[in-house]
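Structure in structure tokens, see below.
Note that one protein chain of the assembly has been removed; the remaining protein chains are unaltered in position.
A, B and C are the chain letters, set down in written order, and residue numbers restart from 1 in every chain.
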Amino acid sequence: MAKLKASAFPAFKQFATATSGRNMTRSAYVAVACGVAAMVLLTIDAAHPAMHYCLDVVLWGCLAFFVLEWVIRLRHAFDGGRRWAYVFSFRGLVDAVSALAIPLALAAEVNLRSAWLFGAFWMLKVVPGIPGLRQLRRVLVLESRPLLSVLVIFLMVLLMASVAEFVLERDVQPAEFGSIPAALWWAVATLTTTGYGDVVPITPLGRIIAAAVMICGLGVFGLWTGILATGFAAETRRDNFLRTWETVSKVPFFASLAPATLADVTHMLRTIDLPPRTTIIRKGQAGDCMYFIASGEVAVDLPGKKVTLGEGAFFGEMALLGNNLRSANITTTRVSQLLVLDLVDFRLLMARHPDLAETIDAEAKRRVQENR
Amino acid sequence: MAKLKASAFPAFKQFATATSGRNMTRSAYVAVACGVAAMVLLTIDAAHPAMHYCLDVVLWGCLAFFVLEWVIRLRHAFDGGRRWAYVFSFRGLVDAVSALAIPLALAAEVNLRSAWLFGAFWMLKVVPGIPGLRQLRRVLVLESRPLLSVLVIFLMVLLMASVAEFVLERDVQPAEFGSIPAALWWAVATLTTTGYGDVVPITPLGRIIAAAVMICGLGVFGLWTGILATGFAAETRRDNFLRTWETVSKVPFFASLAPATLADVTHMLRTIDLPPRTTIIRKGQAGDCMYFIASGEVAVDLPGKKVTLGEGAFFGEMALLGNNLRSANITTTRVSQLLVLDLVDFRLLMARHPDLAETIDAEAKRRVQENR
Amino acid sequence: MAKLKASAFPAFKQFATATSGRNMTRSAYVAVACGVAAMVLLTIDAAHPAMHYCLDVVLWGCLAFFVLEWVIRLRHAFDGGRRWAYVFSFRGLVDAVSALAIPLALAAEVNLRSAWLFGAFWMLKVVPGIPGLRQLRRVLVLESRPLLSVLVIFLMVLLMASVAEFVLERDVQPAEFGSIPAALWWAVATLTTTGYGDVVPITPLGRIIAAAVMICGLGVFGLWTGILATGFAAETRRDNFLRTWETVSKVPFFASLAPATLADVTHMLRTIDLPPRTTIIRKGQAGDCMYFIASGEVAVDLPGKKVTLGEGAFFGEMALLGNNLRSANITTTRVSQLLVLDLVDFRLLMARHPDLAETIDAEAKRRVQENR
Partner (left out) sequence: MAKLKASAFPAFKQFATATSGRNMTRSAYVAVACGVAAMVLLTIDAAHPAMHYCLDVVLWGCLAFFVLEWVIRLRHAFDGGRRWAYVFSFRGLVDAVSALAIPLALAAEVNLRSAWLFGAFWMLKVVPGIPGLRQLRRVLVLESRPLLSVLVIFLMVLLMASVAEFVLERDVQPAEFGSIPAALWWAVATLTTTGYGDVVPITPLGRIIAAAVMICGLGVFGLWTGILATGFAAETRRDNFLRTWETVSKVPFFASLAPATLADVTHMLRTIDLPPRTTIIRKGQAGDCMYFIASGEVAVDLPGKKVTLGEGAFFGEMALLGNNLRSANITTTRVSQLLVLDLVDFRLLMARHPDLAETIDAEAKRRVQENR
């Protein structure tokens, strides 16, 4: 069926190609957002019957979309030979659940309104597209030892406090502290400093222990945060270095540098990716960085003429060398990848690598003369 | 009208000039504080009628002030040629709303007491004057990728938990968990560890999920903080370097340094701005830093005479070289900008740059002899 | 008795040897988990009598296990001559309490169900096995000065706020704020931002003070976290350096380095311990690190043959030098200790130490030729 359609409609063909690719398509994001919103709204009783009808239409539409998406991807995976790699990958499983959970629920004679609740799984489709997720996971893995020990301490405090409160409060408040699981409910709400207040110790000793648990809560929290902060500091530096190293090697300006110098320069640069027609520099603004073009093209809007700069060129250095104000608008003309050199690092670079400083200085002078 | 007044009253002219400048005037801060305070107090029913009358007067006064301010700035912008730049800037829009919201509300026949509530917008006038805001925004922009991924995780946990609790609790507590939006209200109060306690799960499974949500709350919080801490560490260093670099270049003492040395020295210094008649050093106190004067002037209160030191001079080095106690009071005579060199960095500087050490040493000896 | 059994059953002999060692055995972890779980479940009234019987059996079993464990360890300690060192160490005391608390409670005619609550002490047996605990303790010790001062501030705010609220609220809410200890209960729940809501100030001034306490709570929390984050950053670096230094010295590849270079290289490496049959590298994946074998052995799964690499060898460098994709599966064959060199540090190493770079490059070329 998918084949038939693909030959019939070029638009569908394009859609099928995009869908079978690695990343989420924009339409998939829209479908997830609409589907989940509709699922949430459907549970409001007061809503109008007409609206319920609309929501049902949206939900059926989303379900159809996800089934179609899954079929296309399955076909692509089997065509490509990597049959089971996709099916049992995280994405493959999420796609399968998104497509099959609701029909299976209906087949098992679950009420339609309850079946739609399985639409919650649609949200998982967004996971692989979250930008910093890989970075986050690396931090959790690398810092797993101290994080784990904080977790064990957390659980130990939790259980100890529950037993203590159970002993102290069970006679006074049998409904609230009548068993250790009930006391655990109080302990977790207290140790995380949530503090619902539905269960509260009332004996003096019970309150002293509760106070200790709250203070422990702050401590556990502080340790947790401290560990993650440490991990993130290291990971952010690493991530930036890796992304920038790839790009730096493409820029001829840096090609002649010795490896040790190159590593030093890479630490100073930052990579940014820009869509076409983005204004990078606005005339008259204060400038605090310069740019190297790794790929793409920018247009400089000089009075009377337009100059384009291609791969390997740099711009924005005049504001850093001179009076601090940008002298022209500069806009991307294509998808471009730029390396940003911050003012602080510009100065350090000029100081440490006089040869680079001369090249940039000479170019800046040439441009000033040309613009007169 | 503004023209007439400006020619009539020199004080008004001065006010108009100050107002049309970039920064908030002191009177504007006072007006915002008074206006907002009056607006808050006006909502207390129990207050005396006479007091209500007073508050009304204050509010009308503030409104008049903000209208006047807007008119002056509009006129200045149109005179200066940058017509629409101001009108559609953040400041321009806030000024317009501050001046127009209440009259328009009255025109739309809103009750006067309700109309005054629009005075809440006056607070936005303070935003451009917040000192560290630019720094804050840079951190949020640079760390946007990991922050965004934490936010997506936050939302996902929120929605998943709501659906789960809706399924588990809807039959037992239809009023509290009768729809997913109602469950979302519980979830957000739990995941942020706020824990109002107005809605609390009571089924065993519901409580286990709630406990997991609370622990996730700690985790999300920790990640969030860790990311921001990392960003701030980098940004604070950068900000200080930039501010200090400007100042260092004005001090002749550092003028002869090679660029690489200068970058090193800049990392060690910190810029401070002081109003006149501020005591920088108090005789007899322990000294832990020395100062270079980038601009302004200080008076040294020696026994029997007063010595003034101008731009480029340094002081406070004697306590660092000798017995650690300050030997004289030193006070600014004008608005001054100083560079502070901390004791730690003083020692590193002395160690790394022996030529600077000699200059400071020689000057300190000269002063000791002179003071005898 | 233990002797008799030990000669009778070789399995028991093995168990006795494992138990007398320093680390927790796996069976001890299982016993702790089962025992504590049974203790928790036993407090649920609604549970079936038959289940209660089962739980009792589990608990008696765990108790027997812990008594046996203590006896074996005591005997081992007395045989080894270090008689009292074990008995009065933390582990010795925990073992004693775990074994004796419940029998003693029963001897003192405590109800059996209450006596089982002493099983909570069993959890303490896990403490010496927590991985990052030593690291955690070092941070707390090294940062004890600022942490202590935050704690004193915390207590001071707590007490001041309690006195203030007691004065302000005692007439309005005598039941809630009738004494300073009662007010302290409110203060600790507020300052830790737990906020049960069972006791809430209602006078205007009381609420203003409460608001100040909440904001102080954020501040105390922030300080606490900030201090711990700082401590952890330093400790993590130190811990990694120490673990890696031991390992680096075993690898011949680094043996020829000068001490200063070695310290530099050690900072770049990270030690990991792997069980047998773990896949380290999967063909076709993107590679972002290389490995040195400190001990153990790995098998490279080349097309048609299997190559094993032993101590001192390195692998994974080809993906870093070439096209970024792993060219073969690599699996450990024995318990192995590897040194991981991250892509970022690989590049820095190549840049700073050209001699190492050449060795790695030559080996990589040799391997490529060999594989053809």
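One rule holds in what follows: contacts are C-beta pairs under 8 Å (C-beta built on N, C-alpha and C of every residue); 3 or more make two chains touch, one makes a residue touch a chain.
Note that this is a predicted model, so its numbers are computed, not measured.
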Option from C:His52, C:His76 or C:Arg207 whose C-beta touches the chain left out: C:Arg207
Consider the whole complex, including the chain that is not shown, and state which of C:Gln135, C:Thr225 or C:Thr247 touches that chain. C:Thr225
From C:Val71, C:Ala105 or C:Ile180, residue that would touch the chain that is not displayed: C:Ile180
Considering the complete complex, identify which of B:Thr43, B:Ser256, B:Thr279 or B:Thr359 is in touch with the unshown chain. B:Thr43
The one residue from C:Val152, C:Ala255 or C:Val368 touching the chain left out of view is C:Val152
Against the hidden chain, subunit C presents residues 143, 145-150, 152-153, 156, 159-160, 163, 166-167, 178-181, 184, 190, 193-197, 200, 204, 207, 211, 214-215, 217-219, 221-223, 225-227, 229-230, 233, 238, 241-242, 245, 258-260, 262-263, 266
For subunit A, residues in touch with the removed chain: 193-197, 225-226, 229
Name every residue on subunit B in touch with the hidden partner chain. 36, 39-40, 43-45, 114, 117, 120, 123-124, 126-127, 130-133, 135-136, 139, 154, 181, 184-185, 188-189, 192-198, 220-221, 224-225, 227-233, 236, 288, 342-344, 347-348, 350-352, 354, 357
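One rule holds in what follows: only the chains that are shown with their structure count from here on.
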Copies subunit A, subunit B: same or different interface, half of numbers shared as the threshold? different
Taking the mean of each chain's Cα atoms, which chain ends up nearest the overall Cα mean? A
Subunit A-subunit B separation of Cα centroids, rounded to whole Å: 28
Per-residue overlap in subunit A, given as positions that touch at least 2 other chains: 181, 184, 193-197, 221, 225, 227, 229-230, 233
